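Here the complex is missing a single protein chain, while all its other protein chains stay put.
Chains: A, B and C, in written order; residue numbering restarts at 1 for each.
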Amino acid sequence: MLDLTTQIGTLTLKNPIMPASGTFSEDLAQVFDLDILGAHVTKTITREKRSGNPTPRVCEVRGSMLNSIGIPSKGLDAFKTNVIPFYKNYDAPLIVSISAGSADEFASLCEDISVPGVAAIEVNISCPNIEEDGKAFAMRPSTTEAVMRKLRNATDLPLWAKLTPNTGETTEVAKAAEEAGADALVVSNTLLAMAIDINTKRPKLGNLMGGLSGPAFKPIALRMAYQCAKSVEIPVIGCGGISTIEDVIEYLIAGASAVQVGTATFINPPIMVKMVEGLESYLQSQGLHSVKQLIGSVVDQEASDGLVFMEAAP
Amino acid sequence: MLDLTTQIGTLTLKNPIMPASGTFSEDLAQVFDLDILGAHVTKTITREKRSGNPTPRVCEVRGSMLNSIGIPSKGLDAFKTNVIPFYKNYDAPLIVSISAGSADEFASLCEDISVPGVAAIEVNISCPNIEEDGKAFAMRPSTTEAVMRKLRNATDLPLWAKLTPNTGETTEVAKAAEEAGADALVVSNTLLAMAIDINTKRPKLGNLMGGLSGPAFKPIALRMAYQCAKSVEIPVIGCGGISTIEDVIEYLIAGASAVQVGTATFINPPIMVKMVEGLESYLQSQGLHSVKQLIGSVVDQEASDGLVFMEAAP
Amino acid sequence: MAKPIHEVECTIISNEPVNGEYRLLVLNAPSKILDCEPGQFFHLLCPVSDTLQPYLRRPMSIYGYYPDKGELHFLYKVTGEGTSAIATLKAGDNFNVLGPLGRGFDILPNWQNLLLVARGVGLATLAPLALEARRLNRKLTAICSARSDQFLLSLDYFRELGATVIPLTDEAGTSSVENMHSIIEGLIADEGIDAMYTCGSNRILKLLQTVGKEHNIPGQIALEQQMACGIGMCQCCVRAFNRNGAIVNERVCREGPVFDLQEAIGC
Partner (left out) sequence: MAKPIHEVECTIISNEPVNGEYRLLVLNAPSKILDCEPGQFFHLLCPVSDTLQPYLRRPMSIYGYYPDKGELHFLYKVTGEGTSAIATLKAGDNFNVLGPLGRGFDILPNWQNLLLVARGVGLATLAPLALEARRLNRKLTAICSARSDQFLLSLDYFRELGATVIPLTDEAGTSSVENMHSIIEGLIADEGIDAMYTCGSNRILKLLQTVGKEHNIPGQIALEQQMACGIGMCQCCVRAFNRNGAIVNERVCREGPVFDLQEAIGC
């Protein structure tokens, strides 16, 4: 029997494939049976209603995309009334992604969303910390630790910290999140980028800049996932540019205990189903019986000792 | 008459197209007349002989590449004897890229390379600062400022500071470099990334990690070039993923006064020649008479005020 | 639950220019994706080559769907990288489509006299409405506006389906808003209009909103917005609408692409 399960803290997922926040919604149930997934991860919500960023909110770059959706949100109450009940029809655990502009608001939202039907909370600490200088919480170890401590005190549910690539301190931030009580790290959110329409001379996004996601982003996020897996004990959930089953395997080998698939679902909506099937065939073809045999199996030998904390490109 | 010249501090370049360090050498003279270029930029050299990183030193990722060449160097003396004289055959100014593991060594190399035939010095402060924690000088404003001050005192030649994308403090680092006396910023070096061969489970680079360059990197480097151009008065030289004349124009519109072309030359060795021609036709077709009319012509209006210092992806 | 959305590989039957600006793409398609409504769209995966490398899918209205012969038609204009890539497809090639998507046009039981006002490629979106009108035995008048006769698409198609066609062109000077307005007033005075349909153009939207308010005639408009997912997940395709005095954002791919005429806001 093939064992596709993976362990994220106290949660056992029936397979390591799940959607990334903001690239998934109830609508995808029209494409395939959502119970095929290891978990369901919602778009980030805020307590208050928000309308999000001006359009255009996405643009294409060579083989990938930028987005500046912002966090349009129907608010906490609408979410509890409409969204949580929808996912109760499924066995897969529901992971709710939340965000706020200050550590205290973050913690109070975290407390209020800790309700039956929610299996874990993904805290999108890659969003700007408005109280301080507007830099995302997850850009610095100190702000990461501060917000994570408050979040940890606000809930008994598992806490997944979603990191940002917009930092030179990936491993320090990862350790700070672990230290402050995160149960898992999601690595990572999108990378700040920009595109300009040379005909109109206007930025291609209404918001001027946006986050890079998709295949172009993979080598960066994979590097971060590897660095994090080497520097913390808690599980790492890899996220960034995963489009094929080979990408899933690459992240698992690098040390990720599970993966999140984002942009690829836009291009190929049933892709996660194919990845679950592909993972099964891959294990079979390799004579492996469990996904766990794959996780962290990278052959990095001595190289890893000296270099894992390397942050400058060589 | 079309005016392709651009001004980088006291240096006037006959056009804004030049190669990026490490992706150019005397060998390219077999492909085209190197005097077509706005400037010549050498591979980074160190004072001592160095052999560089283990192979494989490059690998392919979706639509781009990673490299971990390291800085193999024949040393300062060999450079002065063999390389500088070669470039004396050309009118284009010679920009020598240098690096060192500590600020003092950096400064002394800078002094010793300030010889006739060298028009400016590009200081690769994206390399690890070995004296401190191994993070690149350009990852933090404080280390940037410290090393730039010493470099400034070491030479009268123009100093171009080459920044790194492996930081969450792009604008702060840019300002620190300006503050300490840089004459221009080169934005930017490669972004730390990784790829694993799923068959062998080994990292695809001998050095475990390497720097992403090429088209996938463009939206990130363009964003940095834009941020820097908005936050400093000195010229910014854009670098990252430039492969077509449209890319050149996009960087100029974003605020770059010139551009460096790296990886694209590997795929298409005469590409810089085509870019110079393309820039001319573009100006003509737009009824512009000078490159300077293009530089910084981005239509960002109010958006730029609030958002230019945004470092978190939205 | 809502109908399933399918991602399938179709085969190209033909992909030919219709006139200088538009091309007709005819696909051989499985019947499961041909259970469509007029106004719905598909999200198309463009082919990749040395010179054209679009990444996101491209939304395209259904120009015709024929479950009996297993065909799906699109009428498109080549405007950029994605549509240029689609234009390179040849008979026999595979082509990946996602759909049908979105909410189509309504034809309520008491809407007997229908008016359709279209400009340019907008006809592609409105064409299936003509077919449906005939199926439901409604009377349809189609005002079709374009730069010149050459760009007046589908007129024969509309006529074949029993519609009354009123062609207007910039060339002939007949396409002005004023002229269109008086033609519509004429139609209303003559035999009346129960519902109006349009898409795209701002000028036409404003005109129909005015006429609709004055004569209390309901209407619908198909709108466009850039899309990433096409099925409601990413929220990139929102547009603002006037609803009960407030401005609300709706997803064009999910709550649309067909919206209430009076709620729509031009851009």
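One rule holds in what follows: a residue touches a chain if its C-beta (ideal position, glycine included) is under 8 Å from a C-beta of that chain, and two chains touch if they have at least 3 such contacts.
Just so it is clear, the model here is predicted, and its values are computed rather than measured.
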Q. What are the shown chains that the omitted chain is in contact with?
A. B, C
(Q) Among B:2, B:115 or B:267, exactly one should touch the missing chain; which is it? (A) B:267
Q) Of B:51, B:200 or B:285, which sits in contact with the chain we cannot see? A) B:51
Q) Which residue among B:60, B:91, B:104 or B:133 touches the omitted chain? A) B:60
Q.
Just checking the interface: what residues of subunit C touch the absent partner chain?
A. 47-50, 53
**Q.** Touching residues (missing chain, whole complex) on subunit B
**A.** 22-25, 27-31, 43, 51-52, 55-65, 67, 69, 72, 214, 263, 265-270
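The criterion applied here is as follows: only the chains that are shown with their structure count from here on.
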Q | Contact-graph distance - origin subunit B, target subunit C | A | 2
Q | Most remote chain, CA-based centroid, reference being subunit A | A | C
Q: Please find which chain has its CA centre nearest to the centre of all protein CA atoms in view.
A: A
Q) Taking each chain's centre as the mean of its CA atoms, how far is subunit B from subunit C in angstrom? A) 48
(Q) Averaging over Cα atoms per chain, report the distance between subunit A and subunit B in Å. (A) 32
Q. Could you say which residues in subunit A touch two or more other chains, in rising order?
A. 61-64, 69
Q: Mind pulling the residue numbers of subunit C that touch at least two other chains?
A: 53
